[in-house]
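Okay, so here's the structure we're looking at.
With one protein chain withheld, the remaining protein chains of the complex are depicted in position.
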Amino acid sequence: MDRLNATNIPPQPLSTLAEFLGATLEGSCEIPIQALCTLDPGLEGGLSFLAQGTYAKHLAESTASAVIVSQNQVKPEGFKGCLLRVDYPYGAWAKVLDNFGVHHAWHSSSIDPSAIIHPSVQIGPGVRIGAHATIGEGSIIHPNVTIYANSQIGSQCILHAGVVIGADGFGFAPPIIKGEGLLKIKHLGLVILEDHVEIGANSCVDRAVVGATVIGQGTKLDNLCQIGHNVRIGQSCVLAGQVGIAGSTIIGHGVQIGGQVGIAGHIVIGDGARIGAQSGVHKNIEAGKTFMGSPAVEASVFRRKFVASNMKPN
Amino acid sequence: MDRLNATNIPPQPLSTLAEFLGATLEGSCEIPIQALCTLDPGLEGGLSFLAQGTYAKHLAESTASAVIVSQNQVKPEGFKGCLLRVDYPYGAWAKVLDNFGVHHAWHSSSIDPSAIIHPSVQIGPGVRIGAHATIGEGSIIHPNVTIYANSQIGSQCILHAGVVIGADGFGFAPPIIKGEGLLKIKHLGLVILEDHVEIGANSCVDRAVVGATVIGQGTKLDNLCQIGHNVRIGQSCVLAGQVGIAGSTIIGHGVQIGGQVGIAGHIVIGDGARIGAQSGVHKNIEAGKTFMGSPAVEASVFRRKFVASNMKPN
Partner (left out) sequence: MDRLNATNIPPQPLSTLAEFLGATLEGSCEIPIQALCTLDPGLEGGLSFLAQGTYAKHLAESTASAVIVSQNQVKPEGFKGCLLRVDYPYGAWAKVLDNFGVHHAWHSSSIDPSAIIHPSVQIGPGVRIGAHATIGEGSIIHPNVTIYANSQIGSQCILHAGVVIGADGFGFAPPIIKGEGLLKIKHLGLVILEDHVEIGANSCVDRAVVGATVIGQGTKLDNLCQIGHNVRIGQSCVLAGQVGIAGSTIIGHGVQIGGQVGIAGHIVIGDGARIGAQSGVHKNIEAGKTFMGSPAVEASVFRRKFVASNMKPN
């Protein structure tokens, strides 16, 4: 199982899911559906969804066994799986997630008995650890940290006071019936912090919808940072204070991000990129490039812009 | 009583308050003063204040029974109440608030015995709930959340770990005697979260000076957001991570606000408005409009600006 991109569910025939959703099943699926997965790259035995045209390019190459799509979605030649056609794919996906989502109530004690914590871990007072969370050798968890269920913290990590790992990501679908409330997207995935990760005080790393939000080995976050659901950050990155990264964005290795930077969702930042403080990044950045400004542009362009407007950057 | 715009005090003659403040009383007030209220809209039996010329327009239509004003403030024809004239209205207001402010010491147990919590509410370890707070049916309060005294949480709400509801708003008046310290504006109001509100990890919603800070039904906030005192947010709004809204701003229904947006105080954002990530909003936005940039302008203007300067927005 691709634990970064998929979350297991009890195996069941695709026809059962189609019936549950009132969907038209197109194609046949020999194997049972046993996971919910991201569209890119998908997973054999996995169910995913396609809500917006923007991501249609991923459908052709997705290895998902089935994908929830709109009634008029063209099936690309490359896609070998089945389609579940519905009027409102995002609403159907919300319904699937809700059906398989498990609510982990907090144990009355601070640390859930099912959590697996290496005996060498130092845990400050007021730390709360949810069901089935794991923490590796030598990690230090400062006071008042909250680690939600299933989160995986590596060895030699440091979590400063007030950090929140694994809270629900921010996802809501417009209501099926107009005028009703927003539909909550249940988050079935988890957070993985690899070894030697340090997270600054009061920073938050949200759990994935399915699969995992990942902070790579040796990466360091300053205080009050916000890491959205399904973000992947590579190794040895440095994120200064109050950085925010929106959902599903992928950050390479050795990336340096200045304070108060905002990075949009679903984009890719290459290895070794550098992003100046307060930048707003909404497009991919190639490896090794330096970007600044909001919207962010290459550093050379940013500097020229100020000259052109007869305005030295202070 | 208009609980959104006013906070009760023990009823007393206006003359007593005038004497307490060393104020010149202009006009006579038959009924006792029984509340402190905002100038707009005011309240019969309520006392308010007018510190800056900017808000003088509200005085004419205020229904407050008495308003603290400066010595030379012109009394507009429309205003039917009394004036309390002083040298330093904001300082006098600070003195009134300080006089009637009740300090709610935290109970040694995590949940104050006077709090009213529906038995169905799920409360994680480390949650602290102050005096007379209320929480409605089916709400989930994750670990290490702090809910200050008198806060009102509706039903089916979700508060993620580390959220702070009802801390003092940020208000300080310049000292009466130069060289002394800033005067703290005591916050006598409260916070109301209506039903189906979700607040992301480590976000903060400050209590009102008088009246209430309100988050409307079905509105969702992401992590690390800051909502200032006396802000009103309508129903079914979506605020992405690290948004900050300064005091007394009013947000309509169905407003969508991107990550790291800052919104100034005392402005109005219309229903259905959309605000791009990292925008800085310092003027009213009409219903249905899309704004971006800092300072924020209409999206079409924002795009033209980049073309004009030969600078595509990346």
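In this document, chain identifiers A and B correspond to the written order of the chains, with residue numbering beginning at 1 in each.
The rule is short, and it goes like this: a residue touches a chain if its C-beta (ideal position, glycine included) is under 8 Å from a C-beta of that chain, and two chains touch if they have at least 3 such contacts.
What you see is a predicted model; the values in this text were computed from it and never measured.
Interface note: of B:154, B:189, B:218 or B:262, the residue touching the hidden chain in the full complex is B:262. Only one of the listed residues, A:224, A:255 or A:273, touches the absent chain: A:224.
For subunit B, the residues touching the chain absent from view are 105-110, 126, 128, 144, 146, 148, 162, 164, 167-168, 170, 172, 181-182, 184, 202, 204, 206, 224, 226, 228, 242, 244, 246, 260, 262, 264, 280, 282-283, 294-297, 301, 305, 308-309.
Although one chain is not drawn, its touching partners on subunit A can still be listed: residues 122-126, 142-144, 158, 160-162, 196, 198, 200-202, 217-218, 220, 222-224, 236, 238, 240-242, 259-260, 277-278, 294, 309-311, 313-314.
Simple rule for what comes next: only the chains that are shown with their structure count from here on.
Centre-to-centre, using mean CA coordinates, subunit A is 33 Å away from subunit B.
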